[in-house]
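All protein chains but one are shown at their positions in the complex.
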Amino acid sequence: MSAFLQAVGYPSWALHALTWLPLAGIGGILLAPRARAGHVAFGWSAFLLVLSLGLWWSFDPAGELFQLASRAVWIEPWGVDYALGIDGIALFMVLLSTLTMPLAILASFRYIRQREKSFYSLMLLLQTGIVGVFVSMDLLLFYVFFELTLVPMYFIIGIWGGERRVYAAIKFFLYTAFGSLLMLVGILYLYARARSFLGAPTFFLPELLGTPLSLTEQLLLFGAFGTAFAIKVPLFPLHTWLPDAHVEAPTPGSVVLAAVLLKIGTYGFIRFALPLFPDAASHSWVTGIMLTLGVVGIVYAAWVAAVQPDAKKLVAYTSVAHMGFVIIGIFALTATGLQGGLMVMISHGISTGALFLLVGMLYERRHTRTISDFGGLARVAPLLATAFVITALTSIGLPGTSGFVGEFLALLGTFERHPGAGALATTGVIFAAYYMLPMVQRILFNRLDDPENRAMPDLSRREAGILAPLVLLMILLGVYPGPVLERMEPAVEAVLEHVDDGGSALASPPADRALRVEPAP
Amino acid sequence: MTASGFAAGPAAQAVAPGGGEAFEPLLPGLILLLPLLGFAGNGILALAAARGGAARLRSGEAGAGGEPERRLVHALPTWLGPGSVALAFVLSALNFARMAGVELHDPVIRHYWSWMATGPFTAEVALQLDQLSVIMNLIITGVGSLIHLFSVGYMREDPGYARYFCYLNLFVFFMLVLVMGAGFPLMFVGWEGVGLCSYLLIGFWFEDREKADAGKKAFIVNRIGDFGFLLGIFLLFRHLGAVDYVGVFAAAPEAFSYGDPVVTAVALLLLLGAIGKSAQVPLYVWLPDAMAGPTPVSALIHAATMVTAGVYLIARAGVLFALAPVGSAAAATIGAVTALFSATIALKQYDIKKVLAYSTVSQLGFMFMAVGAGAYVAGIFHLMTHAFFKALLFLGAGAVIHSMHHALHATHREWDAQDMRNMGDLRRYLPMTWITMGTATLAIAGIWPFAGFFSKDEIIWYTGARAEGEFAVLYAALWAIALVAAVLTAVYMTRLMVLTFHGNQRFGESEARNLHEEPVTMTVPLAVLALLAVFGGWINVPPAVHDSFFGGFGLLPMSEWLHYWLEPVTAAADGIRAAGAGPYSESAPLGGGEVLWAAVATTAAAAAILLTMRALAGREVRPADESSPPEGGLARVLHDKWYVDEAYDRVIVRPVVGASRFAWRWIDQFVIDGAVDGIGALVRGLGWAGSLLQTGQVTTYAVILALGALTILGALIL
Amino acid sequence: MLTEALVLGALLFVIGMLGVLVRRNAIIVFLSIELQLNAVNLSFVALSRYLGIEGQLFVFFIMTVAAAEAAVGLAIIISIFRHYESVNVENFSLLRW
Partner (left out) sequence: MTEIVFYALAAMALGGAIGVVLKSNPVASLLSMVGTLASMAGIFVLLEAHFLAAIQVMVYAGAIMVLFLFVIMLLNLGHDYEPDLRRGIGQFLAFGVVGTIAGLLARQLRGAEDNPVYQFFPGPEGMDRLLAEEGIVGAIARPLFTDYVIAFELVGLLLLVALVGAVALAKRRV
């Protein structure tokens, strides 16, 4: 397989294609008849998924840290590069995005009944933005893509959303924009410092890594970057945009938001905030605050989730809890914790995406998301119930599902260094059952007494086709996560190594031995 | 489990010392795979059946209908469900025979694949075959097969027949993972997996809200225990860098001194896990509710196997508990308290399954006492005999309920088929059930020569034998509690038998005509288990007892076999305990040897049985709808289960729910969102203030412009 | 004479500004603006004595712009007058939202 990929030159064009080809699909959508817009979009994104699968083989787990890398000048006088590349972390984020997108599009066929062309165009635009975020190796390029993801999502929520869509869309936009502007300031400051240090302007991440910064500067810059990412994650107490955005967004919007967009925040921490400001990241204040917020988020969000009357809002709050696990895994600054955090990211993408899909399917059938309107669905919709139960169990981290692998490793890694935080976070295991099982019971179990529920159809073939790959992945990653962990490990080690010797990194600019990139071909 | 995955690691080749032949496990993976395949097959059938049912439901056909399909969906699970477990039993037995044929000191480990490996942490998917896991395998698959067989009859009429076997097979799979996994993480997989199956099976009739609630409660309470288990694993890894049994047990004695606080913490955390799974005080509350599931499920999961996982955990981690005397003492104390506490509740319950449930909790308490006293073999021994007689009791109760249900159903009487006040004199209608349950009652009461006599006696003895050295007073008190609890066991079991099978007949003649003995698929398991309940105890008789009257003065085929069999597993823990806490004393706290106290215990139990029969014999019992709960006093408190559920609801559940609501309404919506929206409002307010300047009058703008010009000019010039 | 011319220009400018600020008649306001433009023209011309011919060129351009502005502005005033029957700027408050 990898020989074949090599023969067609896959490594040299794959990332560019995955980033920009979604835009080509927009052309197709605009040309297609209105009723076919969804099919075109699905076909195109499915094609991109197939295309992205090649990354799995062309990424050599034992090879260079950043692979499939390329670098070209974009804006010369400012030192902005068009630099793409993936490591073991970005690899899975890209795959998660390309997997989520066709499923989300497939799930919108029944839901989106107006302005289809605009909707699917925005979805593909979103895909460009997301993939771009994960493959960018230039800070400014990253920022551009980071902002690019914001716009389509804003419109998706604002146009196709529920009743309070405008409020939710604006809240989402302002929250995120506030953070990203702080980050922009941080980027420019870092750029100025790097420029005076290197004598040449650059936004290229590996070159910026060696910039010497005082601890105060690092803490401030970390604060700027961290706020942007923490909002995106979202980290307690910056999370309140999420429930609103999720509840109002159309199903595909929620799916993409939960499965991929939230990951940008945690990915940003790992890719930028940690390596760029190692002393700040390992500063006891920072880790203390982040661990505290993560733990509080886990418990708090679980509690709040448990009393939600709206199923979608409940799932939204569980996202906050899950991302809390990611945060503590990251800021434990252990290999186990970081890999666990990454596994939680992947698993959360799959399971929460699936939960949103399921809630969306329920909504399409009954036009309500209020949990108490359902009951006894396991009798009329056994397939849906099975998928729901498996997904819910993955979400609460039952062993044998991907959720467990992530949570276990994240908690273990946290406990290794911070037993107190680890122990408190582990209570999340209890509270996960506390929020998820009542919902499962009240939707699927109990008496089937509502005639409308009695007439509810089971999963259609299309819906089963959407859920099947996700359910399979949940089990597969739970039983055999080895290949994923193995590919992540070098990248994780590199990040940690960089954080650990933050002091010595100052002495060896600009090319860092840990994050090194092949020169552009 | 791919072919390449079967490559055995170096540790797998355990060569018996002295060049003896090595133990070569026979397809251990297949033991697990068989129930898993059964699960998959039954799962597909269950989904097909459920979809058919759903389609009929939607189209409005309330009736059963679709007979041919029904038959197919029935026939396959009947073979697939019990068959897969029976085959697994055969394989386990073959492995047992192989192991028995060689001298094996070190566990044999089969590595399949690396499950989680990050940085310094590795968790392998590997199976450990040693004496303990093999004997647990035999119990699980053996009792499991019988209960599967029983279920064929019991669940025949249920529309969810295939789903039932699907869950049950999955349970057996996870239970086997639990006992065969070669490390704590894999045990945790089984641990939570069986919890899941328990959840699904308790809520099997999920349309009944109470049953679904019971399943949920079981899962959540279990998760509290799992929290402790997880932290125990984390702590082990933090200090030992290993989580597989071989690594942990090799490193622990070196890393921890006797009584080291870390190992004490580990032991207490693992104990928390065990408490949750094995329904000990204070986390026992889920088990009585778990009786909402089908009765064979109660027999298999909530009596014979899953709930004993806690005992297995402590026995397995014996090295750690031996290093932590406080942890052991805590386990023993909790066990004793539980044994007595739930026995008192069982005295006043009328639901036949509730009595058995509290009895199970109580017996599990005995097992905890055993492993807490360091008598791991005694704990496993009681686990095994308990699996026999308690499974038998539950299946018997199932047969009773099944018959009563049919009888009441046939006469359309709205009575509770599980309430013993509605039964009475059933021995005339269900003789086979009566005999087998009677056997089990004698066994659980500890009457010689039934299995329970030997296992319970050993527990009481070892608890008493710890009443020297560390925690002497504590163990002496526990010993006394154990004796009392043993007597109470005899009392409540006799009460159950009398209310159910003897006394006046409370149901009418029309019901009586509809009562018949169960089909052979249900009676055969009863008979087999009855035999085991009689003779199962003979495999572990201490020499002193063996040579006394109780062993027929050495003539009966009794031996100390189990003790020797498990010795390779428990030797390390025993050694540590002996070195730290000293050897067991030779006499009970009040003096006297093992034989004497065995005689005392069995005599007391027999006396309790006779006295209880006597006390209940003349009493006229009224049916449930004509009787009221006890007026007050201790009887009322026991009937209402010491109000523990109510207290938990008041102290834990409601505050948590209240706090959740507070967090949502006040913190989330008011404080945080209020701040966010407040910032928005502030900006809007500033904008409004600014808009006051905007009069719409061109002149005003011109004045402002002029002022601006003036400002700039002034700045430039001055 | 440069100083005198510039001072004159400044005075004319502020008088024009005064007109803009104190008159209500839109046409007079407009006329005052023309006055201000002329004041600036005067400064340009005066300075072009010293700084070169470009000053005068600029005045030329200003005049054309003023002519265009007068044409369009007066047209606007006419259409406003048709609507409001008034050229009093205090009556125009469409700029207020």
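Going in written order, the chains are labelled A, B and C, and every chain counts its residues from 1.
Methods note: a contact is a pair of C-beta atoms (placed from the backbone, for glycine too) under 8 Å apart; a residue touches a chain by one contact, two chains touch by 3 or more.
Owing to the predicted nature of the structure, the values given are computational and were not obtained by experimental measurement.
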Contact list for the unshown chain, restricted to visible chains: B, C
Touching residues on subunit C - with respect to the absent chain: 1-8, 10-19, 21-25, 27-28, 30-32, 34-35, 38, 41-42, 45-46, 48-54, 56-57, 59-61, 63-72, 74-79, 81-82, 87-88
Missing-chain contacts mapped onto subunit B: 699, 703, 706-707, 709-710, 713-714, 717-718
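Everything below uses one rule, namely that only the chains that are shown with their structure count from here on.
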Chain contact graph, described as a line, ring, star, complete graph or other shape: line
Length of the line joining the C-alpha centres of subunit A and subunit B, rounded to whole Å: 38
Approximate Å spacing (C-alpha centroids) for the pair subunit A, subunit C: 60
Subunit C partner contacts - residues on subunit B that touch it in the complex: 691, 694-699, 701-703, 706
In the complex with subunit B, residue positions of subunit A that touch it: 171, 174-175, 237, 239-241, 300, 303-304, 306-308, 334-336, 339-340, 376, 378-383, 386, 393, 398-400, 404-405, 408-409, 411-413, 415-416, 419, 422-423, 426-427, 429-430, 432-434, 437-438, 441, 444-448, 454-458, 479-482, 485-486, 489, 492-493
Subunit B residues touching subunit A - in the complex, by the definition given at the top: 46-47, 50-51, 53-54, 57-58, 113-121, 185, 188-189, 191-193, 196, 199, 203, 206-209, 212-213, 215-216, 219-220, 223-224, 226-227, 230-231, 233-235, 237-238, 656-657, 659-661, 663-664, 667-668, 672-673, 676, 680
